[in-house]
Every structure is written in structure tokens, then in C-alpha cells.
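For this view, one protein chain was removed and the others were kept in their places.
Each chain gets a letter, A and B, in the order it is written, and its residues are counted from 1.
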Amino acid sequence: MRIRIDHETRYHYDAPVRAVSQILRLTPRPHDGQHIVHWRVDVDVDGRLRETEDAFGNIVHRLAADGPLETMTLTVTGEVETTDTVGVITGLPEPLAPQVFLRDTPLTEPNAALCAFARDTVRGTDDRLEQLHRLLSALHAEVTYDTRSTTSATSAIDAFTQKHGICQDLSHIFIACARHIGIPARYVSGHLARSDGVIEQEASHAWAEALVPGLGWVGFDVTHDACPGERHVRIACGFDYLSAAPVRGSRIGGGAERLSVRLAVAQQPMMQRQSTGFAQNQSRQIQR
Amino acid sequence: MTAAFDEMFGEAGAAIEGALPRKAYAALDKWMKAAPPEFFDARRRQAELFFRRIGITFAVYGEAESHERLIPFDIVPRIISGKEWKTIEAGLTQRAAVLNAFLADVYGPGECVKAGIIPAELVYGNAGYRVEMTRVRPPHDIFVHILGADLVRVGEDKFYVLEDNARTPSGVSYMLENREVMMRLFPELFARHRVAPVETYPDSLLATLRSVTPYASDQDPTAVVLTPGPYNSAFYEHSFLADKMGVELVEGSDLFVQDARVFMRTTEGPRRVDVIYRRVDDDFLDPLTFKPESALGVPGLMAAYEAGTVTIVNAVGAGVADDKAVYTYMPELVKFYTGQDAILPNVPTWRCREPDALAYVLDHLPELVVKEVNGSGGYGMLVGPTASKSEIDVFAHKLRKDPQGFIAQPTLALSTCPTFTEKGLAPRHVDLRPFVLTGADKVRVTPGGLTRVALTEGSLVVNSSQGGGTKDTWVLDE
Partner (left out) sequence: MLSRTADSLYWLARYVERADFLARILEAAMRMASLPAGDGAAGAEWDSAIAISDQREAFTAAYGAADEQSVRRFLAFDHANPSSIRNCLAAARNNARAVRTALTSEVWESVNDAWNQFNALDEKGMDMQAFARFIEWTKSAARAFDGAVHRTQLRNDGHAFLRLGAAIERADNTARILDVKYHLLLPASEPVGGGLDYFQWSTILREVSALTAYRWVYRESIKPWLVADLLILNRQMPRSLASCSADIAGQLDQLGQAYGRRGPAQRAATATLGRLTSLRIEQIFQSGLHEFVVGFIDENARLSNAIAEQYLL
């Protein structure tokens, strides 16, 4: 499937900013199920934008812009050709020992209830793939998808306790469970081309990957109770939302900051580029 | 528990009336016996005045910032003979080399894991293992430039390493101030002993920092001390060291990164920084990479580090080496990297992650010291022999729930040293934290270190946060 992505993030600062420094994880890496046709990251202010990699093997851009700035816009455009690999990810460089993905982070650390849930769900099978599929379905049923109850700082414990969350929370909970039963698991940020034809989206997508002996890394999208397929565009991975965050930044000066995000993910053969009527998003996409 | 080895009176312990002092203490003993008791009272008051004047304070965790407290200082020195020191020095040098080899290995090829010396999840699953360091090769391959190893003594020739402090070991200012005060108070004692100097430490530290500059050709590298700021409990030490070395004491906001190079903001404009002796934890160093809310760090610092334009002392990610669980593998790691046995052995340790060890530990809690793998400063530990039944039960529960999180050690009869107490001189348990500097040019071990003393009778906890005091430590130049 050919998927086109147009992603614009606009910052408005209440007072002029003296300097901005950011790390952007907005560029996909090719793997066996994903070919990058073209991709471009742009910024509308003077500064330096340097492409490099991070420890997870993600493609990152380091942005340094000098002020004074009152607004700044990041624009990402690209096209990706995907094929369905039933969730199995091959052809990516894997620079880290898989055991690093066993550690807890503040966002993915489990509590007693989560641990019990994980153990109960996988009871009766030693097959890792089977265990992960059970977790996937059980969590999809257990936690309701809901865009209003959590923020980007919500932990797996909090989301699991209130049984509500978005793709980020569902992925954190899945990761916490998998790690608890000894399976290396990681967070993946990306985009989803919706099957209902809706192009403008409120926010980008997220799912999890877990290491299955014999198969390697396999994706699990709790939000959709499925393994990621040809509609998923994989951008970056990390321990959790924070370490895979699309944008992390700091700035000197500027007072309060407001964000507006426009995101369009379109299946290409069916539709040409669309450029009007994008949705607005105030909070979720990017965090400092 | 058997009688502890006494630093002054030896294996016989301190209890015996009229016992003869060990050779290194002979002159001190004679001198002390000759002095009238009021003399010591007066000197102790004087010492306290000195320290108050100097302003060594130590904000204790959990107490208000304004509650600045003095660490008690005991005027009886702890003396180490030249021969004893030679062994300690060789052992520390070996230890520092192995820690550095281990870190270069785990952030590089991972040979020790592949060879099965240490379990992979213990290294890579460790929160102190910073994945970012797989992309950084620290200048000169040195990770632990400053090592503060905690040693304990249990017999005439028996020193153990209790803990490696490979992140930002503190206490060196006390070592220096203690010596300063002792020399002012007892010049006549120094005339009777050849005490190896510790005063050279700041010079040695500066030489070490300058030697590890990323640009070998740079004749005049700029080093700075990076502090979290005046509200940090060790701020005094940070400013003390910067002052003694004659380098700037900077906070995160004084530094900035441009084109992957670090600069400091000065009244004369930006100035390049080559070496950062940081007293800020990894987590707070760079908000773009680590904790995003940290205001203590420098945005983009890791990018400069990755580009090889700055040296961070100690290296980011060194914490995986002083983890208490990794510690238990040090004897094997010493053998693996050097082919030799450890000159300074570990305290025998049970790894509660291993089922047999856990069972043993649970059965013997009243005799053991149990420590949290990630704890420090004497917090989160159980001292079996002094714990109540309910404390032991609580700990047993914790242990069963999270065995990976704990190690256990026998309750050691830490050596004692004569110490002034309310009731006069009495033996109190001590440990020793010497400091090892590893530079690109050489390894420098300061003769002596910080002797910490548990002031409560029978107590084995020497941490200043738990009521411990300090002593001057003499290494005799023989």
C-alpha cells in the first residue's frame, strides 16, 4: 500500500524565544515491510537541522534555531510503500542488546494489579507468541479506548487503574505486562492509514513490539486488537513514549507555548494529496 | 559476632586493659597517654569551631534545607602503615582498571556477557545502563576517572571492598578539611609521624581532568565543575573543589551547546568547555535525552558528547558498574579482564536473584545485612542483628516479592578505632573511602581517604546521613 503523510506542527510563543533546541524522531526507517519512497523534514526558521541516529537505531534530526522567534513550524511530508508482514519486523538494524527492553521506566513500570493481570492472562501456556496474543486481546477488552481521560504523562499504572486510555496508554500497559513475564518489549510511534477513508487525524499512532524467540520483533497494536499490517507506517521505537517521542525540545525564553498540529495520512492510489480542512490538536502530539 | 579487629590494638580487640598498640599507632599512643584529659576536650571544641567557621554543612535528606548540620569530626586519627597501604593501592588500581574495562566492554562488544561471566539482563536491563553510550566512545576510553571505593577491614591483613562508587563519589572535601584541621590542632603530632600528604588531591584532580581532554593536542583545555546548585547537599564540596582547582563552578544554565560543542556563558562572551567534572546525575544531564523536566542539565550535551567534543567526568552510564548486583560479579570480572585474582576481595555476598541464595538469606535474616540493589547512603537496608522482629518480617516480605532487588552479606565485624565519646575514648566501627583518579597519563591514588566512623556504640552504619562521623586518615610514609 502506498501511504502519503503530511504532518505540520506549529508553535506559537507568547514572548519571543531566544533559542530552540529539539530532537525530532519524525523520519521512518525502511525495513522489509516498509519502503520509503520519499521523505522530507523542514523547519521554517533559520537554524541547523542535522540528521543522525539514536541508540535505538531511529533516524533523528537535531534542530537548533536561534531567536528571536514568535512562531516556528515543522513540516514533514513523505510517501511510504508498505507490505503486510503480519507484524513481524525484519530488516532493521538492531544496535542494542534485546535485554535493555526488559527494564522498567516510570511510564511502563507495573504495579501488583498489572502483574497479576499479566500472569493470569498467560496462565496455561509457555508459548511466547501465544502469551503475547492473549495479552493483546485481553487488554483490548479490558481497557477502553478514550481520548479524554489521559495525557502524555499518564503511566501504565494510572491508565490501567482507570481502564481508559489512548493508543499510547494501551501500548504502555502491554509493554509493562510483557516485560513483567520476561519478554523484551518496546514502544513504537508511527502513523495509521485508516480503513474508513478518513484522512485528517487528531494525532499520530502508537503500538508495541515484543521479542518472540525464533521470529524476532513482532508488532502488537492493542488499540486495534491486531498485529500492525500494511496500514501502519513505523517511525521510531524506544523504551516508552518518552524515549521514542516525535519531538523533544527545550528553549530559552518564550513564555507559554501553544501548539497546533495538522496531520493527514492518506492511502495514495485511492486519493490525491489533500490540503484543506485539517483538524486541530492542542496537546497530545508533542511534549517538551 | 566475634570481637572486632581494632585499628589501634589489633586482633585482641580494644577491650583488654593494658593492651599494646600496633606498631603504626605506637607514637600516637605514647603521646596521647602523656597528654592531660582536658587537653583533648579543648582541642575538640577548637576543632568544632574550625569546622563551623569553614562552613562544612551537610543537608540531610528529608530535613529542611535550612537545617544545616555539621558532620561530627573525631580527633583521633586512623593510621594505616605504609605496607598496608601498598596492598590497598595496588588493589584499588586494579579495581579502577577493571571497572573501566568492564564499562568499555558493555557499551562496546559485550565480551563479558558473551563469555557468560555475568547475566545479560543484569547488565543491559539495569537502569544504570545508558543505551546512549553505545554511540559514545569517551575520550581515552576512560569511564571512571574518579573512583571512591568503600573498604572495610575485618582483620590484620583483611580488607574487603564493600562498594564501588563509580558515579559521583563524594566526601573528598572532608578528607582535605580533616587534614587541614588536624594540622592546625596537632602540629606536634605531625612532627612525630611521617604522614603522606593528601593536600595534593586538587592538583591531581586537575591534572587528571586536563589529561582527558578530547583534543590531545590542546595544551590548555578548559575544565569546569558542574553542580546542581547551592541547594544540593554536597554543594559545599563542589564549590570547594572548583575553588581549589581554580576552575569555574558552573550550573546547567551556564552552559549551552552550539554546533555540537559546549560553551559557557561568561562576561566576555561564550567560552569553549572541554572537560566537565559533573556532580549532576545522568538523569539530569540533558533534558533532551534524559528526564525532560530537568532544569539542572544542558540541552544537547549528549549530542556534543556523541560528537566527541567534550569529556564528561565520570562518563555517562558509569552507574551500571557500581550497581550492587553487578558488584557481586567483580571477582569474576577481575579474573576475566586481568587474568588475575582480585587483590582486594569482595565481601562474600548472596545474590538473592539466585533461588538457593534467597532461601539461605530468608533463613538467616537475623545474622545478615540485606541491601537494596539500587539503594545508597544506608537507606533501604536491613541490619539483621540490630533489627526488630517486625522489621525483619517486613524485609522478608520485600525480599520474596522482589528477590532481584536485593543482595545480602554477612554482618561483618568492621574494624574499630578509638574515638572520643561522651564517656571518654571508646572503640567505634570505621570504614575507609579512598579516592582513585584515572587519567589519560596515569593513575593517581591519594594516600589515605575518608575514614567514616559509626558514633553510636555497636553501630555499623557509618553514613553521615545516619549519624556517622569522620576521622583524619594517615598513611605513614615508611
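Here is the rule we go by: a contact is a pair of C-beta atoms (placed from the backbone, for glycine too) under 8 Å apart; a residue touches a chain by one contact, two chains touch by 3 or more.
These numbers come from a predicted model, not from an experiment.
*Asks:* I'd like to know which visible chains would be in contact with the absent chain if the whole complex were considered.
*Replies:* B
*Asks:* For the chain that's not shown, point to the residue among B:254, B:281, B:332 or B:354 touching it.
*Replies:* Looking across B:254, B:281, B:332 or B:354, the contact with the absent chain belongs to B:254.
*Asks:* Of B:155, B:230, B:348 or B:458, which sits in contact with the chain we cannot see?
*Replies:* From the options B:155, B:230, B:348 or B:458, the contact with the absent chain belongs to B:230.
*Asks:* Would you mind spotting which of B:93, B:239, B:258 or B:411 touches the chain that isn't drawn?
*Replies:* B:239
*Asks:* Check the options B:152, B:234 or B:264 and report the residue that touches the missing chain.
*Replies:* Residue touching the absent chain, from the options given: B:264.
*Asks:* Tell me, which residues in subunit B touch the chain that this view leaves out?
*Replies:* 229-230, 239, 242-243, 248-251, 253-254, 264-268
Following the convention adopted for this analysis, only the chains that are shown with their structure count from here on.
*Asks:* Let me have the rounded angstrom distance from the C-alpha centre of subunit A over to the C-alpha centre of subunit B, please.
*Replies:* 41
*Asks:* Would you tell me which residues of subunit B are touching subunit A in their complex?
*Replies:* That would be residues 110, 113, 120-121, 123-127, 129, 131-135, 256-259, 287-289, 292, 299-300, 303, 306 of subunit B.
*Asks:* With touch defined as at the start, can you tell me which subunit A residues reach subunit B in the complex?
*Replies:* 19, 21-23, 48, 52-56, 62, 64, 95-100, 102-104, 242, 248-250, 287-288
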